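A single protein chain has been removed from this complex, and every other one stays in its place.
Should a chain be cited, it is by its letter among A and B, assigned in written order, with residues numbered from 1 in that chain.
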Amino acid sequence: MSDRAPGIGGDLPVTSNPSRWNSDVMQRRVARRYASERRFRRIGLFAVALSAGFLAFLLLSMVINGARGFTQTEIKLTVNFPSIAAGVTPAALSAKGGDEALSGLDLEGLAASEATAAYGENGAALLSDGAWLTLRDAIKSDPTLITRKGEMWVPASVEIDAAAKGRGDTANTRLVAQLKTNGQIKTGLNKTFFTSSDSTDPTVVGIWGAFKGTLLTMLVTALLAFPVGTLAALYLEEYAPRNRWTDLIEVSINNLAAVPSIIFGLLGLAVFLNFFHMPRSAPIVGGLTLALMTMPVIVIASRNAIKAVPPSIRDGALAMGASPVQVVFHHVLPLAMPGILTGTIIGMARALGETAPLIMIGMRAFISSPPTSFTEPATVLPVQIFLWSDEVSSGFVEKTSAAIIVLLVFLMTMNATAIYLRNHFERRW
Amino acid sequence: MPLSMIAVIVLALGAIAFAAARSKARLFKPVGTERLHSRPNYHAAHMLLWVVVPALIFVAMWSFVAPRLINQSILTSPAASELPPPGIERDAVLNEIRDLATGKLEVSFNPAAEQLAPVYRDARDHYTILGGIAAALLAYAGGGYAWTRLRREFRARNRVERAVMVVLVAASLIAIFTTFGIVISLLFESLLFFQKVSPAEFFFSLEWSPQTAMRADQVGSSGAFGAVPLFWGTIFIGAIIAMIVAIPLGLMSAIYLTQYARPRFRAWMKPLLEMLAGVPTVVYGYFAALTVAPAIRDAATWAGIPGASSESALAAGVVMGVMIIPFVSSMADDSLAAVPQAMKDGSLALGATPSETIRRVLVPAALPGVVGGVLLAVSRAIGETMIVVMAAGMAANLTLNPFATVTTVTTQIVALLTGDQEFDSAKTLAAFALGLTLLIVTLILNIIALRVVKKYREAYE
Partner (left out) sequence: MASHKMSARDVNVFYGEKQAIRNVSIDVDKENVTAFIGPSGCGKSTFLRTLNRMNDTVVGCRTEGRIELDGEDIYASEMDVVLLRARVGMVFQKPNPFPKSIYENIAYGPRIHGLAENKSAMDHVVETSLHRAGLWNEVKDRLQESGTALSGGQQQRLCIARAIAVDPEVILMDEPCSALDPIATAKIEELITELRGRFAIVIVTHNMQQAARVSQRTAFFHLGELVEYGATADIFTNPTQTRTQDYITGRYG
């Protein structure tokens, strides 16, 4: 070859020593390189382990804290109802206006005085501030109670509860041990946690209100985002002409998928609340806001599912004389449905864990009774977690973690469903 | 809600019309060899659309108009003379009247409300019945028109399919409306804000204390809206501390899982790491505030670092970094997978060890994709709200000390909009200006990231 300078090829210095690969220098170098190889590999494994460790630590700390939240210590109390309810008849309580009659009774004082009578002068401190609610609910479910003495288990105070779970100070621990030998205290499943709503007293709080709010909100989100997302995906994949409008839609959807969730909260606040004057804190507004946030996710997932349906199926149906609309709704959509549902569930799972936009539209209100309609003030599980995490009372720590466990169980169930759908129904062509 | 009753009735009418039209269309017989253009279901669907759609549109509009009409009739009733002048107070009374009438309230605070409740009830019934009749008439008229078209040769299918198309287009347009809704509402409120506070102050001034006093004559009533400390806090937590955690862990995890791990290990580990992205942010926030932040503060105090706060930038940043790991690792995973095997073979065939191949060939080749992923992760991190709300503080500090408190854009948006204040105070509007800034920055980051990733994909087509 003409451009090969004569002579240069002959004196390449590295060729002079054919046994250089076996030289000591080279052997040491190779050993060093292998050591660095092992180190690199170990760093990689360490990174994986550390990341997984974070997850494990997070979940573990929630489980350890939260497990206590599912149990509640109760104290035995013998209550002499007639002492404060002379003249009140069961019939009056079950009749209309009974609630008012009931709220006229000093159940709080009764609980305190009975506790003092049973457990000495500090007896009232054993009980939760919300202990009287147990009395009220008992009377509500059985008004005849008002005429007699009743023996019931009422929630213990935060300190006693902690001591019963092995985390109290020495005085309380001794007290609890003594009560235990007398059979006056027990720690059992905290049913209140699943049936009641928010409260200022950690011993009587529950997630039912927030949970119902979540259900209502998610229902609105699903009812809006699923059809709109699916239809938009169908249009973009199957019919949309290539023009500026379509491009604009695509750009919008891709950008919306990247917009921080709090911006959707601002949108909800400015548009739904301040412009349309929709009710503040309501599931309908929360659902709408989350639907706008979830829709792009569903559109993107649905488009992928629709794209995966082979063109041969469309061609086949068109050849049989079906109209384009029939082809899509009779053939393409059913085949793409598992993929669309998978995307929808994943999008819904994301919405379910979302907190910030709902805070923006006022779903952080203190809601002590479960919402009964889409327009009533409500809160949702993640926001409830946020609110409880702000509480100073130490009794809220375990409740917050317990609520987190419930939320995580839900999310995992949804994601597992999505994975199941993907693995079992999604056909590959 | 009586209006929903009207809607149900309209739908019931529609169902009846659908059945009627279908049974009539069933009788159509093809003439000669020509096939029927539309099957009975299409004729029926055409009928259904005409009965239901105009009536329902009317009901929707009526639900906006009726409350106003009802208020009107309350205000014109003789008892209304005792009502307070227009304003918040009057609205409160009107609300009370409504709640009394619907039975939500049993007793009222305002005697006028007690008197006007029956007026409200009458007016409501009146307008509901009026609306119901109008809706029924519309349904009837629509149905009548459709019935006249119900003939053998009528091309009902084309009409119905056109209606379907309209629905599809409308569904797609919602994305545009949402985008415009976001942009316009943020822009509008931000412009109002910038009338009160100059953009120069907002973007360049160093002092942030938006606590506008309640009374105008109170000291320090003006409030300071220099957002620079917020921008710094956001960058410090989301783009620096979080990335210092997420980039090495995410990248090394991706490298280990794609290049070294056995398939079984990878099959288990990859979804496990992805779970990190699925944990709700409020959970991370709680974890950061309850566990990480106190630990970091104690460690800093023990080490004698001054200014250690229990709401440190480090705590929020580290936890956010953990949350971001899967974003970085999945982008890195994709980018590494996109580097052709031939490139790897070329390096190995020269006698490079796997780690040399990874460090000197694979990672540099995958770099644009990784950078794109990191940009996406940053845009995600700076828009993240709950972790910083719960674990970072409220104090707007311009500090480099990771153990000190800083505040972020999202934290301040939440802080400004929770609590009671009028909607158009500078404080509230500032939240929208912050939101607009956040939106623009995240979108720019995303656009750049997607460009980079796309270019990179094309390079290996």
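Note that a contact is a pair of C-beta atoms (placed from the backbone, for glycine too) under 8 Å apart; a residue touches a chain by one contact, two chains touch by 3 or more.
The structure presented is a predicted model; accordingly, all values stated were derived computationally and were not measured.
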Among the options B:365, B:417, B:431 or B:445, which residue touches the chain absent from this view?
-> B:365
Just one of B:234, B:353 or B:379 touches the chain that is missing; which is it?
-> B:353
Which listed residue (A:30, A:117, A:171 or A:223) would be found touching the missing chain in the intact complex?
-> A:30
Where the missing chain touches chain A, by residue = 1, 3-5, 8-9, 12-15, 18, 21, 25-26, 29-30, 33-34
Hidden partner chain, residues of chain B it touches = 263, 340, 342-353, 356, 360-361, 364-365, 459
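Rule of thumb we're sticking to: only the chains that are shown with their structure count from here on.
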Within the complex, which stretch of chain B touches chain A?
-> 157, 161, 164-165, 167-169, 171-176, 178-179, 181-182, 185-186, 188-189, 248-253, 255-257, 259-261, 269, 272-273, 275-276, 278-287, 289-291, 322, 325, 329, 353-356, 358-359, 376, 379-380, 382-386, 389-390, 410, 413-414, 417-418, 423, 431-432, 435, 438-439, 442-443, 446, 450
Any idea which chain A residues touch chain B in the complex?
-> 33-34, 36-37, 40-41, 43-48, 50-52, 54-55, 58, 61-62, 65, 227-229, 231-232, 234-236, 239-240, 248-249, 252-256, 258-264, 266-267, 269-271, 274-275, 292, 295-296, 299, 323-325, 349, 352-356, 359-360, 364, 382-383, 385-386, 389, 397, 400-401, 404, 407-408, 411, 415
